[in-house]
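All protein chains but one are shown in place.
Chain IDs A, B, C, D and E follow the sequence of writing; residue 1 opens each chain.
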């Protein structure tokens, strides 16, 4: 059940069954010469909708732009600053908590979001408590690419060439979702890896084509489907456990 | 050309042709007993993508949640506070302006966004100028439902029953985009209308089912297609004029 | 009844009769070679005090500096950023709402304030509701220069030469209020017009003497008095309707 | 020379002579049973305009609402929060500094403003330096009621009955400026005094009619004129010293 | 009793006896060629702990970094902006007020903190009242260097050479606390004095070695002990009066 394709009467009815909601969060950032800029949002959204369908949970609209400041030296990347993203999450959850939602399950497609998301959860608990709205709100973030089943398959399929950004596994999922948008471009060898992440200028200097140790040329839509299925299955269980 | 389905190399190439970008902005809010909560985002996104295809302009990911505080007494509605939304717009445009974008064309599906958007534009010009990024940035907002061709057709089709929220014209566009999600529910008579908009509690008291003077039961997917075509055509011209 | 010329005991007594208050808001910005920098505040204040006298409503001190970032490339212009102005309005109304005021009627003299004011109203409703202060607060903005009677007279008197900034009608009102401060200066021909408003540098480039399509040399104090009378009359009715 | 009664061309010319500007700042707050709510703004404005006339300095519009949170349990009081007031001052001075102003001389009528004003000065120096606008900006605040000549006369006239809020000296100045708005009301004996200032509720409990140790019934317009003259004279010298 | 060396059970027990707490606040900023960068924090902490021991009051961890923007042109200086410091104080006091603390007694070692601290107190009273946490919170700041006994001894010992920053009296206290960290360096003659404080660049230009009219070479650990004893004694009485 997708929030944006529901009516408020349907949401009202849903709230009598459950106070849980799934919020997909991605990013809009460079993913190397062949990865889609929307990769993280595409993956998070597809998997979240898969989970929602599997277990009849409500899925909110995808947060398309996350915390990707370190990618902003590549054109097309967009980012919220962490302080802004905290306010965005706080506003989202305040709206929903006022309506009765209590259990917020984020399905995340971008490692760079995690720290700010967790900071935002703390900020939000305090805010909702201060306003007397609720002391019972619970938030968790599930990173689809960290699912053990996903991680294991990615390792089998790609080994060391999985890398840590613009990975073949995430590219594969986008190829499964958007088979008409499979991109090709020369990928220079060897790919940069092992540099810590600091500011945007530094990042681009260290990772000149945007990839971090990955070989996205290994991705196929078939892999993407497998990874997607595993993620949906594993996260569905995780969500049900969260609901308790 | 959709930003999220492009690579950064493609954006780099695009920037050599144009510094313009289209940003669809909607809202996630109740739209009466039969309107989809995502109506404003769905319409803005569809029309923006139509315009982008028509004139080969780049289209950014849709801003799904806007300024809808007055709708938040209905479950499922989500909103940014205006002060947060200003920061979001500022962050989006700062990312893009650093990459060389200069002309930001918002296609908007929600009247409640307009004031905050305009405030955000002023804030952003000042911010980008202060940081020395650019004094040349230009933003405009085009409300698809205000296109003269759209307005005229809506009037012909629905007359007074168009109303001003959960209108048959916007519902029709969502029916065209999502024909499998056409909702029905009893619509009480007469529909409330004519109350000014203040806070959320007051709004729900005045507009108990969420509609404002509208009869969305008149909507059809065929109308939606017509309205969509008119909006794409008219806004495409508007965008080209804006590019200059 | 002017707030700044009242005692708190008088305000306490007033609140037993009415929870309404008038807030004049202007701007401090260039108004062309001959217009006073305080034009918008002077007009808003004079008309607000006229309305207050006409219908025995309380009038708050004038907000002298508004949202005029686009004028700040001209010396003497002052502006709040929209995000600051939202906080200012929120603080003002929070103070007054705690004391029991509920109906806030802004009389505005500057088009550039409108978007931010409306954003501030939404922010304030939410804030006051969150704090449990009130769900019943109502704000409206009345732009004196948009009164139909004013608009019509300006058209009769000045036709196309009314323009949209440093207009003869607003200059006329300042001449009526401050007959000793009628300024003259050469006004170059033709006057710039028709450019959209973006940032401050761009604005000054497009409108080199600050006027937007106007001929303020047509203004006379007598016109000013007429315009003032019409505005006071029309807005007085509007305020009474607002009080309900 | 009053900024709001000048044109931008006149300000441009002024800046060739001087980069100094006077900013009157008051407050909108209860001043006991007989004191005007605008007392602090009225005094600061009158004296600032007197100084401006005396030494041909430019005077900005008066900041009417300052930091008076502790007075907000009395109806009619309005306040900015300190964090908002810092932004307001920062925005004001940023606008003016961009135009070339460097020396900002605040004439203040309200003790409660001083701490926040000084905090705002520090914030502003840092802000303007960070943006590369100027490292040379200088701000001072002159409290008219602290002028040694004013202080001495107040002591002679009122002795212990001067008190520290709703004082006869400030009331006298308002009587001189607005002789038609001299208020009378019973003043209970003895007047509260000696309590520290904390929050608004606590303040009203300690100072039930709003006065702090003062007997404003002693004020006369003649005193007001004398105090005004002394303040103008002393602050004019102070301003010239500041300009250097 | 030091908060950081207590358990929460001990704090719970303490709150049954007293709702008061002492908060030392210093600064991390240049103190001339021989003064320790931590001088203000060292003095405030030592004296606060002395007071706490004397009268069995709870002492919070020292705020090490305060408002020292004007010192930041000297390496090693650190500062919060005033707007940040207001939030820090607000957060600290909100945490403690939720637990039942009501009387906050700051022992301050840095003149530059005072304005922002006072602004923060106002902001906090309002915040805690708005959230319904308490209307009874009380904050005061005691500047140890302003104790009359301290001031008098410093005058006797150093006369005019006390100056106003990097003073021998504060250096003496640090020598008493950290006798192994007594620094020497040539002190140029004459020392700069008499300049007002504006921005950081200006400050360093006016006070090239960081001292303001002081001769810290006069300091001795023995003086420091005397000054410390006087401050502890006087402030202990002050705190007891504050508790009432």
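The rule is simple: contacts are C-beta pairs under 8 Å (C-beta built on N, C-alpha and C of every residue); 3 or more make two chains touch, one makes a residue touch a chain.
Every value quoted in this text rests on a predicted model; they were computed, and no experiment measured them.
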- [ ] Based on the whole complex, identify which of A:22, A:60, A:96 or A:137 touches the chain you can't see.
- [x] A:137
- [ ] Have a look at E:75, E:190 or E:244 and name the one touching the chain we're not showing.
- [x] E:75
Task: Touching the absent chain when the full complex is considered, from A:2, A:78 or A:120 - done: A:120
Task: Chain not shown, touching residues in subunit E - done: 2-12, 15, 28, 30-38, 41-42, 60-65, 72-81, 83-84, 87-88, 90-92, 95-96, 98-100, 178, 181, 183, 185, 210
TODO: Would you write out the residues of subunit A that touch the absent chain, in ascending order?
DONE: 67, 69-70, 81-83, 86-87, 112, 114-123, 125-126, 128-129, 135-140, 196, 198-202
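Here is the rule we use: only the chains that are shown with their structure count from here on.
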TODO: Find the geometric centre of each of subunit B and subunit C from their Cα atoms only, then give the gap between the two centres in Å, rounded to an integer.
DONE: 29
Task: Distance between chain centroids, defined by C-alpha means - subunit C, subunit D (Å) - done: 24
Task: Mean-CA-position distance for subunit D and subunit B (Å) - done: 46
Open item on the list: Residues touching two or more other chains, restricted to subunit D: which are they?
Closed with: 81, 83, 87
